[in-house]
Each structure stands twice: as C-alpha cells, then as structure tokens.
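First the structure, which I've put down as structure tokens, then a few questions once you've had a look.
Excluded from the complex is one protein chain; the other protein chains are retained at their positions.
On to subunit A.
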Amino acid sequence: MPAEEFYVRYYSGHQGRYGHEFIEFEFHADGRCRYANNSNYRNDSLIKKEMTVSPLMIKELKRIIADSEVMKEDDHKWPKKNVVGKQELEIRFGNEHVSFETAKIGSLVDVQGSEDPEGLRVFYYLVQDLKCLVFSLITLHWKIKPI
C-alpha cells in the first residue's frame, strides 16, 4: 500500500560576507530525514547529516503540521524575501502542496507588523517547533550541536 504523499522541507538562509549561509532540512514519507547547515563564519564548515526516522516519528510530525493548520495559510501577503535572507517552507500533505517563501522573521514584532499577522504567526511558531524537533533529533543521534 503506497504511503500517503508527505514531504516537508524548511530552508532559511542568505548570501553575505561569509558566502551562502543556511540551514535546511527535509523529511520524506518513508522516514528519510536530511539536515544541511552551512556557516562560514569563523571557518565553520558544512554539516550534512542523513538519518531515517521511524513511522511513529513521521506520524508525530504529521500531527504537529496538521494541528498548526498551516496548510490553510497563504504567503501572498507575507513579507517578501530581502537582503537579510529568506525562509522557505514546503509541505506536501496528501493532495495539498504548499511552498511558502518569505523574509526572515526576527521576532513576533515582525509578525504583528505584517499584513497577515494571523497567518504569519502560524508559520512562525510551526517553524520554531519543527526546528526544535530537528535539533533534538540531530543532537541525540549524532551528539553534535547542530548550530
């Protein structure tokens, strides 16, 4: 039986004095999870890690995304990417596929000041929850500090 179509990818990055600095991670329906982080600041190097998480982890990830109701949002009123950088959140969930792109968000102040604070707040918190999960997975699996 084919698994329900599911894919998550998050990217945040910018081009700057230290080159292309970014963090990106993705989850596939079959559990494959990849994490890439590049910071050239003080000669830090590219970290690229791959791991396979269990179906229960994917199920929990789906729950977190479904509960956030992010699939109902739309990025058309969110701040556009700029010199500070951009964030991307791509989620394929069943027959829905979103690929949101927006500027980096420093804090809730940026969210409140935007044209779509409700929608952007959903994005803002979901991204933090996803990052939190991924950092835990990386930390526990590899015993490294991901950032």
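For this structure, a couple of remarks:
Everything below uses one rule, namely that a residue touches a chain if its C-beta (ideal position, glycine included) is under 8 Å from a C-beta of that chain, and two chains touch if they have at least 3 such contacts; residues count from 1.
One rule holds for everything that comes next: contacts and distances are computed from a predicted model.
Note on the omitted subunit: UniProt lists it as "RRM domain-containing protein", one of the names in "GPI transamidase component PIG-S", "RRM domain-containing protein", "Proteasome subunit beta" or "Ras suppressor protein 1". Considering the complete assembly, subunit A touches the hidden chain via residues 2, 5, 7, 9, 11, 20, 22, 24-26, 28-32, 34-36, 38, 45-46, 48-57, 59-60, 63-64, 74-76, 80, 88-90, 92, 95-102, 121, 125, 128-129, 132-133, 136-137, 139-143.
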